[in-house]
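Note sheet for the following structure.
The other protein chains are all here in position, but one chain of the complex has been omitted.
This part shows chain A:
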């Protein structure tokens, strides 16, 4: 260890050389190298955490750069974990940086997490968050939670010394589309910087033993008001009884086969006057629609499914092909005998390729 590098920390009362040695011995896994992951990685590395693992399978995109400040324009299209590895090594060559160029899955979660003392959840979706929770409960690892919504963020430490877990606060995953993510909802660049830094601080506290760990308390930060609220919550003991991971955490079974048709086929279907059901909103439909399509907005699909003739094949159309998959599941559950297809890529693809 280069003593001089950390001298401002080792002279700090309450931290000292002992704190620095604990950091050097610590093994921290960061799940997600995005908006939250970048500040966590940057500070843990600068401060001298001995082993840092990074799990991500994304590439750097131009839309990341306003908040993921480790990356620059030259990195667009490159692997996030490889780019992060290079930059972190240049920042501080002392530490052991281990990259996992994969998303966290039910197949690899336990194997990866088991090697670390502390997990920092900097992922960007609910399925991964519930997977991290359950894997950490099974392996008895504390994890630092952080999540964002617009100008707000949440931070807590779960599963610390048999303390409460994520499921004690939010027992079950919300339904798909119930809560928007950053991609749909937008995020102010600085907010993940603040929340990620709060997470990094908790991770440092966990491995060095300084201060009071944010366990059993949810911190809610509102950037517009510059306000912090702390909510106390208790352990629900049944949430510590998880013994194995669920078969899958995605909203939909990844092995499920969604019947799709391509936009080329849509051209043929239009000529044949097949039954095309446009499930976009009234506004979208008024702006543009294909001739002879039946319009039932997605949120009225169940109530108005009598407009559909289920003895004929049903072709569901939306703007990008995402909502039509949701609609397909709804119709297939309600009418198991029917023959329903989702049009892949939706109108966007059709207009790009066929018009």
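The rule is simple: contacts are C-beta pairs under 8 Å (C-beta built on N, C-alpha and C of every residue); 3 or more make two chains touch, one makes a residue touch a chain; residues count from 1.
To be clear about the criterion, contacts and distances are computed from a predicted model.
S.K.: Among "Molybdopterin synthase sulfur carrier subunit", "Anti-sigma factor antagonist", "Cbb3-type cytochrome c oxidase subunit III" or "Amino acid/amide ABC transporter membrane protein 2, HAAT family", find the name that the UniProt record gives to the complex chain excluded from display.
M.R.: So, among "Molybdopterin synthase sulfur carrier subunit", "Anti-sigma factor antagonist", "Cbb3-type cytochrome c oxidase subunit III" or "Amino acid/amide ABC transporter membrane protein 2, HAAT family", the name matching the hidden chain's UniProt entry is "Molybdopterin synthase sulfur carrier subunit".
S.K.: Of A:43, A:100 or A:170, which one is in contact with the hidden chain?
M.R.: Of the listed residues, the one touching the omitted chain is A:170.
S.K.: Which candidate, A:129, A:280, A:295 or A:323, sits in contact with the chain we can't see?
M.R.: That would be A:129, which touches the missing chain.
S.K.: Just one of A:25, A:234 or A:307 touches the chain that is missing; which is it?
M.R.: Reading the full complex, the residue touching the unseen chain is A:234.
S.K.: May I ask which residue of A:148, A:245, A:279 or A:314 touches the chain that does not appear here?
M.R.: A:148
S.K.: Can you tell me which of A:139, A:220 or A:258 touches the chain that was removed from the display?
M.R.: The one listed residue touching the chain not shown is A:220.
S.K.: For the full complex, which residue in A:66, A:185 or A:268 touches the chain that was left out?
M.R.: A:185
S.K.: Hey, which chain A residues sit against the chain that's not shown?
M.R.: Answer for chain A: residues 32, 34-37, 122-126, 129, 146-150, 152-154, 169-175, 178-182, 185, 187, 192, 218, 220, 222, 224-225, 229-234 touch the chain left out.
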